[in-house]
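Missing here is one protein chain; the remaining ones are kept as they sit in the complex.
Order of writing sets the chain letters: A and B. Residues in each chain are counted from 1.
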Amino acid sequence: MFASLVSRRRSPLPGLGLTLGVTLLFVTLIVLLPLIGLGWQFARLGASDYLRVMGDPRVLASLRVTISAAAAATLVNAAGGLLLAWVITRYRFAGRGVLDALIDLPFALPTSVAGIALVALYAKDGWIGGLLAPFGLTPAYTWWGIVIAMAFTSIPFAVRAIQPLIEELDAAEEAAARTLGASDGQIFARVILPHLMPGILTGTGLSFVRSLGEFGAVIFIAGNLPFKTEIASLLIMIRLDEFDYPAAAAIAGTMLLLSLALLIAINIAQTRLYRRFEQGA
Amino acid sequence: MSFVVQDIAKTFGGQKVLESVSLSVEKGEFVALLGPSGSGKTTLLNIIAGLTQPDGGRLEIDGEDITRLPSGARRFGMVFQSYALFRHMTVADNIAFGLRVLPRAQRPGRAARAEKVKALLELVEMPELGNRYPAQLSGGQRQRVAMARALAIDPRLLLLDEPFSALDAKVRQSLRSSVRSLQKKVGVSAILVTHDQAEAWALADRVAVMNRGRIEQFDTPEMLRGAPATSFVADFLGIDMLER
Partner (left out) sequence: MSLRQRLLIGLAVLFALIAIVAPVAAILTRAFGDGLGAWWSAIVEPETLHAIWLTVLTALIVLPINIVFGIAAAWAIARFRFPGRRALLILIEIPFAVSPVIAGLCFLLIYGAYGPVGAPLMNEGIQLMFNLTGIVLVSLFVTCPFVMREVLPVLQVTGEDEEKAALTLGANGWQIFRHVTLPNILWALVHGAILATARAMGEFGAVSVVSGAVRGQTMTLPLQVELLYNDYNTTGAFAAATVLTALALVTLMLRSAIAAVHPEAGGRT
């Protein structure tokens, strides 16, 4: 078996040259060069230029708005995602299949469509905005609107990351806890939740990264007031329209590095969590 | 037809898997490569089939050097351990595959292919099952389809990689004799890879006992049992004698 595993190194199958050639050509033109484009512009900025762009109070405010709204949206999704994943996986009820399929709708729906739909819902004359208006609450054109848009576009990440772990839960562990006298709440908190942690971590992490970069769905509902409801992606767009490419690259490079760092951290944390369970088992 | 393996060597990642292995197969002869797992027998078969390139040595068929010939050009029919039947093709299409992929000039027409498939289905005693898919067959039937598919290209050599290992003991017994009689009927030389001595004794004219990338002894079953050349051969066979 060892031999057959290693023999794949020099596979007798044809096509390596052709397929690898096509792949490298495509990846170079479509992925690598554009990333180099950003990296090149980013690297050309001197430290002082970079600090000047990033030190701009408007930029700092946009980062604060983006990150805080993304964090809030992620919290909503952690709870909502866990609930949806649990109900879809554990219970059998009419409409379950439809519910399961609907989870991916925010992925499939173009973000500009989501954007105008959310405004229509949460503006003062919208179905939900109208319900909230008597209480003096109007989510549209505020920070809350941004949170709603971010939560909408990233909810599938949370659900889909948690779902497989719920499917894999070992019913025997729950039964064992029950025979030992644990209450339902204790079983959930002490037996089930720890098993779901890798999924919750991945799901919320991906949801957060997606929220940081969300643009289309947010700009319609945000109001886009500088210092208050202006997200970083929009500010990049504004700098581009002003032909201030270095400033756009500085903000974009910072956001991209932040996202990549987060994704790498999630990856590492997840591997560690899984390893702990495997060794413990 | 005579087939010669000469000084074949193969190293994987610094580990010698085959060391100067030599072997010959006479016309119509049935040879078994017998040995424990890791002895190199499957690698040797893959090299013979052209699926793995040797680091050194030579393969010859009727004096023609085929060491660097691509697998498909060797015209060696191979029966894989997992049978590797094409799951999306009917039994008949599986058997006809080797004919269908021939260059246009050599490719038999539709009628000729159908004729050949029919003959092969009769040969493996499943004339009614040409329209079935592999998933609808029993393990034994699958193995016979794999045989028919390998025979369809009029192979110069038939290669069998543990062809009975996926079957239960009962089916295994009856298929053994049918494989042997098929091979005799077609008159093709065959090389079988197995770790099961009973299988080697039942099928092979000569058996090469392999250990750690080398052939310890290459002889008839009677000679192997009567006069084991090395202590490994004696041990390897002796254990089996006690079990029986």
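A few remarks follow.
One rule holds in what follows: a residue touches a chain if its C-beta (ideal position, glycine included) is under 8 Å from a C-beta of that chain, and two chains touch if they have at least 3 such contacts.
As the structure is a prediction and not an experimental result, all values here were calculated from the model.
From the set A:I116, A:L193 or A:L225, the residue in touch with the chain omitted from the display is A:I116, counting the whole complex. Only one residue in the set A:A69, A:V209 or A:A222 touches the chain that does not appear here, and it is A:V209. The chain that is not drawn here is touched, among residues A:L75, A:L102 or A:L169, by A:L102. Across the interface with the omitted chain, chain B contributes residues 49-51, 71-78, 80, 82, 84-89, 97-98, 100-102, 149-150, 152-153, 159. For chain A, the residues touching the chain absent from view are 8-9, 11-16, 18-20, 22-24, 26-27, 30-38, 40-41, 80, 83-84, 86-88, 91, 93, 95, 97, 99, 101-118, 120-121, 126-128, 151-152, 155-156, 160, 163-164, 184, 209-210, 212-216, 220, 233, 236-237, 240, 245, 248-249, 252, 255-256, 259-260, 263.
To be clear about the criterion, only the chains that are shown with their structure count from here on.
We define each chain's centre as the mean of its Cα atoms; on that basis chain A and chain B are separated by 53 Å. Taken together, the chain A residues at the contact with chain B in this complex read 1-4, 6-7, 9-10, 12.
Chain B makes touch with chain A in their complex at residues 12-13, 17, 37-38, 40, 42-43, 46, 50-53, 71.
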